Structures are given as C-alpha cells and as structure tokens.
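Take a look at the following structure, please.
Of the protein chains in this complex, one is absent; all others appear in place.
This part shows subunit A:
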C-alpha cells in the first residue's frame, strides 16, 4: 500500500464515507475511548506540561543534530554486528530489502505493524519477487485478509469494521466456522492459533522502529500483542525500516518518549511489550536474528527538515491528535485517502506526497487547535495546516474551488458597503433552515463543501456593526 489509497477526489471520498453509519459510530467510539484513556493517563502524572516540554526539547534537539545522531547510530549498529543501509528514496529501500531477501533465498516474510513500510509499498515490492508477506498485528492482519482493505486509524487500523464483518472475512478466507462465535476474544484466539504456524516457519521478520537509540545502536518496538517480539525472535533474518527522524540520543530519552507515546496513544503507562533490540543475536544466544539489517529512510524528510514544516518531524506517531479531531470524527480515516489520517495526516501527507493529490487535506480542519493541545511533543499542528493553506493559495494559486468561490464572494461583498450591509442582514435568515444548535452541519452550495467536513457557525441575527454601535451608545461599563 502506498501513501495514497485511490484516485478519487477528496470530495468523492468524503461523500463515500459520510454514508457509512457503522464506520462513523465506530470512529467516534474509538476516539472517545482512546481520548478518555489518554486524559486519565496524562492527568495521573500531575505535570503533563512539564513532560510535553521535555518531549519537545528532546525531539527538537534530535532534529537539530540529526546528522550526528544518525552517524552515531550507524556506527553502533555496525559494532553490534548489524548492517545499515541509508535509503534516500522508497525505491532504494525496497531494492535493498529485495536483495537481502533474495540473498537468503527466502519467501516467507512476517511483519509487525509499520507505517513507514506502508509508505514505501514494501509488501508489494516483496510480493513482486515471489514472497508471501504476512501482517501480524491483528488489525492489519484483518485488513490484509479482507483483500487489502485500507487502514482508517494510525494506531487502530481496522476500527471501521465490526465483529460480524470480521467474522465473515474469517469464514471466507480462513474456513472459520460459519456458525462460530463473533466474539472478539474468540476471533482473536482463532488468529493466535492460525498464525502460530506462520511464525514458526517465517524466514524474514520485518518491523518498523518506534525509536532508534544512537549511542547503543538499539531499536525500540512498542506493541501490546507481542507480535513484534515474535517477529524479531523467530526468523533468522530481521529487517528494520525506520524513518530517519525516529531517533533519540540515549536509552534515557527513549524511556521518556516511550512513556509519552504509550500514554498518549492508548492511555497505558507502558504497553505490554517494549522491546529493545541491539543488533543480531550474540554468538552464544539461540534465538533472535542471525542477521540484522537497519534501513534508514529519507523519502522527502530532508526536504521537510530544511523548510518551515520541520516541526512535523517531531512526531512520535501516537495519534493523540487524531483522537481529538472533530473533522476526523466526522469523515473517518479513509476520507484522507492516505495511510496518515487526522491532523498529522493532513500536515504530513501533502509534504510526503505533494499538493497535486492532497491540496484539500489542510482544509479538512476547523483550526480549533485541539490537535496542537493534545500533541505530546508540542507540534503546532493547526498552525502548520494554516501554513499549508497559505502556500496553496499564495504560491500554488489553487485553493479548493468552493473556498475560492466563497472568498471571491466575500471580497466583492465586503468591498461594497451597501452589499455588505444587505448580505450580513440576509445571511442569518438564509441560514436559519440549515442550522441546529447555532451550528450548520449540512450546508448547501459553496457551504456544502465546508460542512461536509466541519460545522459552520450560523450568522448571528445581530450584526457586529449594529452590536458595536449599540455598545458605544450604552457606554464602556456594559458587559453586553
């Protein structure tokens, strides 16, 4: 799967998803649960702002010294007996990984969840050379079984499917009994049994990397299911793919960020498994990989580092911003047409994959700033969305059509005092039939594109100019 899911426009994708009632309910429920968990986990610390400040200073320091730390990391991975490949592009990364797999004459590949391998379409590259690639994260496994359905949430990829749909997939693809239970525990236990055989036979294990540790040459994997542990224990060859910014100076900073990641992502103090892996197995060890390869990927990140979106590279992929976003709640993950959804997706996707296909994403935001407040490493997400819009309008001259129309209308109306007066008076009346609780959820005309993805406040009956005049007359003590 590449970054982009399909060739449809943003508008068509949004419309497709607005009709999916279960998906929208499931997304809202997942948001509530993950967000609630995060709040509890964060409040318990008592000084979350202090943690966020520390998280931010660690990430900024790493980005400011990224060349040093990547150099140090590669030296230490080599010292531990591992191989390091620096890949500037997705093609370079895939070519190298294909070579490693071919050199082992291997065909059975097991993966634990990794966004960066999705970003470079690694599965397809490996299938091309005859490999069977199996995703082991339960959510990813379900999506893969269901003819490569798309992930709708960075942390909970199959959140848009209900248990009955999942059972149907198992019946169709895994001979799960048609009259069997659709209880989540039974379905998961069934997968445990089926996958065990695949684990035992796997030749290559591929993982992402939550954090690499420069001074020890380690990589750190954070999971609840234990799949990353198995993927890095049983196969004889392990390949780790990391985005080049996912690095910390020492284990001490790793520990801080792992804590912030697990609390922010799922409200846990730590996930069930935090695996710190340093190179291949030692000569006297029995398990763990015989060969260890670390692929460090740029794929556009150095351009981001040089520009005004640098701070997005602070991201630790917790999805806290996704879980508070009212737009994501409304349109669901698939509407973003990207493996990276929600506010972080709306900032990152156009940077990695260009404005041509993703110029609408920065507009999929109400700019309420909830994402920025939720971010554990203080990325100013809503400001970056504004920056995108600025570039799209000023440099690219191509704001989405409806916004262009609305702005054009505004400039005509606002520059003529009579028109402005009439317009603002009429607006409240025109909008009344569309509004509910002082907000418009279903707009028409140019407003429809706006309200498909976010609510629009209704125009107050009392105009600002009238209110101001009245206030002046009442005098300065008025609290009106």
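Basically, contacts are C-beta pairs under 8 Å (C-beta built on N, C-alpha and C of every residue); 3 or more make two chains touch, one makes a residue touch a chain; residues count from 1.
Just so it is clear, contacts and distances are computed from a predicted model.
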The hidden chain: which UniProt name fits, "Spermidine/putrescine ABC transporter permease", "Multisubunit sodium/proton antiporter, MrpC subunit", "Lactate utilization protein C" or "M1 family aminopeptidase"? "Lactate utilization protein C"
Residue among A:14, A:209, A:240 or A:274 that touches the chain left out of view: A:274
Sort through A:13, A:94 or A:216 and give me the one touching the missing partner chain. A:216
Out of A:105, A:175, A:284 or A:395, which touches the unshown chain? A:284
Please identify, in ascending order, the residues of subunit A that touch the omitted chain? 26, 29-30, 33-34, 45, 47, 50-51, 53-54, 57-58, 61, 64-71, 74-75, 78-80, 83-88, 92, 96, 136-139, 142, 156-159, 162-163, 166, 184-185, 187-189, 191-192, 195-196, 199-200, 215-216, 218, 224-227, 229-230, 232-234, 236, 244, 249-252, 254-256, 258-259, 266, 268-282, 284-288, 296, 298, 302-303, 305-306
